[in-house]
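As you look at this complex, bear in mind that one protein chain is not there, while each of the others sits in place.
And now, subunit A:
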């Protein structure tokens, strides 16, 4: 029986002389929410790049549900059920909101249950001739896309025929997350989902993640986040990174109030009060 979850073991990534990620190990089980925090340059985003296959680790190993993924391409990893968002939302600007979400479900359309892809000829015939079996697949995927958009209430669904570039900053973030959710991933990697959001929008996002945890109890969520008040509310565990290394891994309140963590963020320990949002994005 293969080990479930995302297992990162002793992973390093060097850029020139800089060890961006230096021997990091961590796990993400299905159903749990883990937050990665740390000062700028701690290697948080690089770690997400490595897990999602957008960048390659120099050493160490990464497994997703028992499948070794550190040498796989990012599309293969995504099809294993790992969805990721980007620090700056990437939403296919000229595509409509609706098309943008449908891109998210496309891999499910061309993937057989075995995990192999349908060959391009069959795909072409299905798409061109609108054959029955193909149309049923498309319908199912469209239903998933519609449900994902409607998760955001009237933020996205009424705007589905507008190009993504016309959306507000916060709505682009929502669209990106909707695209991920439409694919029904087993793991979600969110790279600073609240960056650029005002307090109200951050609150809304916090509720969305809490709702997700309730509606998708089997989804593992890894979230990079600077807004520690949000981290305290959503995360089961916190991993603090500093200079590419895991500084501490613990429950949110323990981890975030740990003197070494405070020092890593602020440079010197503060007595008494725990600190709140280190970074307002």
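Going forward, contacts are C-beta pairs under 8 Å (C-beta built on N, C-alpha and C of every residue); 3 or more make two chains touch, one makes a residue touch a chain; residues count from 1.
Simple rule for what comes next: contacts and distances are computed from a predicted model.
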item: Choices "Cobalt transport protein CbiN", "ABC transporter permease", "Poly(3-hydroxyalkanoate) polymerase subunit PhaE" or "Probable oxaloacetate decarboxylase gamma chain" - which one is the UniProt name of the chain not shown; value: "ABC transporter permease"
item: Omitted-chain contact residue, chosen from A:10, A:124 or A:215; value: A:124
item: Contact residue for the chain not shown (choose from A:25, A:88, A:229 or A:243); value: A:88
item: Residue touching the undisplayed chain, where the options are A:3, A:67 or A:165; value: A:165
item: Touching the absent chain when the full complex is considered, from A:29, A:138 or A:248; value: A:138
item: Subunit A, residues in touch with the chain not shown (by the definition above); value: 52-54, 73-75, 78-79, 83-84, 86, 88-95, 99-100, 102-104, 106-107, 109, 117, 120, 123-124, 127-128, 138, 163, 165-166, 172, 179, 183
